[in-house]
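Of the protein chains in this complex, all but one are displayed in their positions.
All chains are identified by letter, namely A, B and C, in their written order; residue positions are counted from 1 within each chain.
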Amino acid sequence: MINFGYTAHKERLIDYDKNDKRVLEHLKKHEPSVLTCIACGSCTATCSAGQFVDFNIRLVQTLLRRGEIEPLKQEIRKCMLCGKCILVCPRGVNMRNLILAIQTAIDKLK
Amino acid sequence: MINEGKKRIWKDYQKEIADDRYFYVRSCIRQNFFPASEKAFLRIMQEELKKDVFENAAHTTCSGIGYHSDVVPFDTTMTVIARQFSLMTESGNENLVTSCITSFGLYNEVLETWKHFPDVLKKVRGYLKTATGREFEIPKNVAHASDVIFRFRKEISAIGVNRLVHHETGRPLKVVEHIGCHYSKMFPSKGVGGAEYPYVLVGMVEEWGGEVIDYPERRHCCGFGFRQYLVRANRGYSLANSKKKFESMKPYKPDFILTNCPGCPMFLDRWQYTLSEMEGVTYGENGRGIPVLTYEELAGLILGYDPWDLGLQVHQVPVEPLLDKMGIQYDTSRKFLGKDGQDLGRPDAPSVLKFF
Amino acid sequence: MAKTVVIVGGGVAGMTAASRLADLGEKVLLLEREEEIGGHLRNWDRLFPNRRPGSEVLHDLKETLGNRVEIRCNESPGEIHSLQSSFIVELESGEKITCDAVLMATGFDLFDARRKEEYGYGIYDNVITSADLERMLRSGSPVTTSAGKAPSRVGFVHCVGSRDEKAGNLYCSKVCCVTGVKQAIEIKEHLPGSEVFGFYMDLRMYDRHFEEMYYEAQQKWEINFLRGRVSECAENEDQSIVLKIEDTLTSRPLKMTVDLLVLLVGFVQKPETVRIAKLLGISIGEDRFLECLDEHTRFNYTGKPGIFVAGTSRGPLTIANTIADAGEAALQIHNYLKTLK
Partner (left out) sequence: MDRLYDMLSADVRFKEGLKACLHCGTCTAICPAAEFYNYQPRKIVEILQTKNEEEIEALLKGDMIWYCGECMSCVTRCPRGNAPGLLITVLRGLSQDLGYFTESEKGRQQLAIKRTVGEWILEYGYCMFPSEVRPEAHPEQGPVWKWEVEHIEEVMERLGANYAKTGPGILRKVPDEDLQELKKIFDVTGGTRRFEKIEACSRQKAEEMGMELTDSLDSEYVHHIYTTNDPKHTAAE
């Protein structure tokens, strides 16, 4: 094999067909409010953890829905579970419970 | 796929292509990597079609690769292009035909800029005058060399001796066409067939008996990306884009890839070799690659030119499987000989990609 | 032959205005190009937001109209000549009708989706428009792919031909968002096992019950909305459609395969309306819709005495808005006619 000094870059795109939607399916049953997010960003705006670290709690929703499980695992770790997001959500999404349920689902579906 | 729908779009994008008396400007990449294609273009135009094609020794690069890798400013590139126009004007010509797609795109971009910003044109006239004392006229017609071959595809077919069909089974050969991004993505009306379903190569393939395959990543760039190939650290980008195309076209089992851009055939050819050495993958039949042709090489094969006169020996992905399907005779022992039959040795065989 | 008012177009606006004018005792001639009155409503299965059958509304409109006005189908004006304070409408059949006022209720055309070449309508078998889907739903036959199979994944592309300078239409067509949500729900009603996606830039759920329907679509029907304009479609070997968007909420490109892709086509002005407008010397906006004298207070006036406008020939409107607009136009025409007496 020849050393070319580089390799083909990895794709950054979301290949939806190949992604794992099992966690989402689990969540639809255990925290059905997951369905109603409109990506308004109210949660991110008020997020306690987001003030200190690079954390966008709105993205947790989005990654979950796209089946992007690896980045999702990284993101949920950053949540402080303070629950402020629940107070501001205009669509009644229980983000705090959602994050706990995601962790449970990931552990269960491993 | 509903072919009628494409035909309707093709009808909307008819462009004027001059009939004769072309001022020809060459391509840097093609002269380096596919020199015989330019040779074939002139042979087809002058000997077969009896057209006047003028070339001037004084013309240079349009500086396009320098411009698109951003080391050459726009003013400089516009003035270099103005100088090419000046040589055209000086030789009494008004129909410009470019061998290069980057050039073709740039000539169009520059002409559009001048149309919208007459002050810029005035400035460039001043630059050229100061630098060289030259003046110029704007060409009446700008075409890419593939437009010209497209225009005469029926004439070529009429005098051709080979067809794009399997010589034993009569099956139309399956062709993947790849259009250079700068052909019509910026100005859809400047390309035959527009930007989404360009017809320039499809028209040739259909006329010459083949069948075009429309695969999902057809419109995607080959990945040249100028600076993305020119600097080694970035080449993974270039490679990844071609790889994406190969993986998308592979299930359709194309007999070959047809291109109209200088860089694309080189990359689509070389990256197949690179991927074979790097990842052990090949995209053609039985450990071979998918042959990649320029439109002049293809026209030359249709006209019965010797494959080694067309420069098919300098492809890293061997084209012999295609020649065999078309029933074209070739002399393997002469593949790597010099002009007068001198022995030049032969290239090393790649370790994965089947070569000999 | 003398008539008080000639209404050009027998769709929702034309039918409504004709009824109201008849209520007010005016003598009306209603011209309809097609063989039947009803306009686009004839082709629509169910209506947003409550998903009642369109035929009910059409029936209501027709019943209100009764036979109080003269209706000519398969007929449209060739020439219209302005006199001192009246008009001569020359029909294509050659007949000449004198009237005191003309109401332009010419409606709209759906955007020709073939013009968004990158979506492949008319090229890829499984790319259809919202109107095609409506026809499928109206026929009562199951929703299928071109191969006759039930689609397991369906996508809806918002803003096709709207909010698009390349298509020559910078404006929003207003009703496609809600139509898309309605149709997405209908797909789920027909095919509960399917996955349904909407690709949008903004969901403009501006009217009463619209936002609630969007909520229902998400919560009850589990319809997925992805924020990103579809950039390109291509056909796979099995004739499914692979589409590319930017998932703008993650800022990453996204690729997805769907079995059926529905293009939510917007409103465009009819070329015929532009021709008549030029004939009458009434102004046309940059968006080619008819201009009115004042968008807030005098929206049925064209600026040319005796020539009025109602409905979607002056811009995208819902059915309910069209009916309100046409009613107002009838009243304004009635008031105008009084000034002539």
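In the analysis below, a contact is a pair of C-beta atoms (placed from the backbone, for glycine too) under 8 Å apart; a residue touches a chain by one contact, two chains touch by 3 or more.
All values reported here derive from a predicted model rather than from experimental measurement.
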**Item:** Left-out chain, listing which of the shown chains it touches
**Value:** A, B, C
**Request:** Among B:K6, B:R26 or B:R288, choose the residue that contacts the chain missing from this document, as touch is defined above.
**Result:** B:R26
**Prompt:** Which listed residue, B:F224, B:F246 or B:Y295, touches the chain dropped from view?
**Reply:** B:F224
**Prompt:** Thinking of the whole complex, not just what is shown, which of B:G160, B:G284 or B:G311 touches the missing chain?
**Reply:** B:G311
**Fill in**
Residue list for subunit C contacting the dropped chain reads 118, 159, 163-167, 201, 227-232, 244-248, 251-254
**Asked** Taking the full complex into account, what residues of subunit A touch the chain not shown?
**Response** 2-6, 9-13
**Complete:** Contact residues on subunit B toward the hidden chain run 26, 28-29, 31-32, 35-36, 38-39, 55-61, 63-76, 78-80, 83, 105, 113, 116-117, 120, 127-128, 130-132, 134, 181-182, 185-186, 188, 195-196, 219-221, 223-228, 230-241, 244, 270-271, 273-274, 308-309, 311, 313-316, 336-339, 342, 344-350
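Here is the rule we use: only the chains that are shown with their structure count from here on.
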**Request:** Please work out the Cα centroid separation of subunit B and subunit C, and write it as a whole number of Å.
**Result:** 46
**Asked** In angstrom, rounded to a whole number, how far apart do the mean CA points of subunit A and subunit C lie?
**Response** 39
**Prompt:** Hey, what residues on subunit B touch two or more of the other chains?
**Reply:** none
**Interface hub residues of subunit A, defined as touching at least two other chains** = none
**Prompt:** Can you name the residues of subunit A that touch subunit B in the complex?
**Reply:** 1-2, 4-11
**Item:** List of subunit B residues in touch with subunit A within their complex
**Value:** 232-237, 239-240, 243-244, 274-275, 277-279, 351
**Message:** Can you tell me which positions in subunit B touch subunit C when the two form their complex?
**Reply:** 1-2, 4-6, 8-9, 194-197, 214-219, 251-252
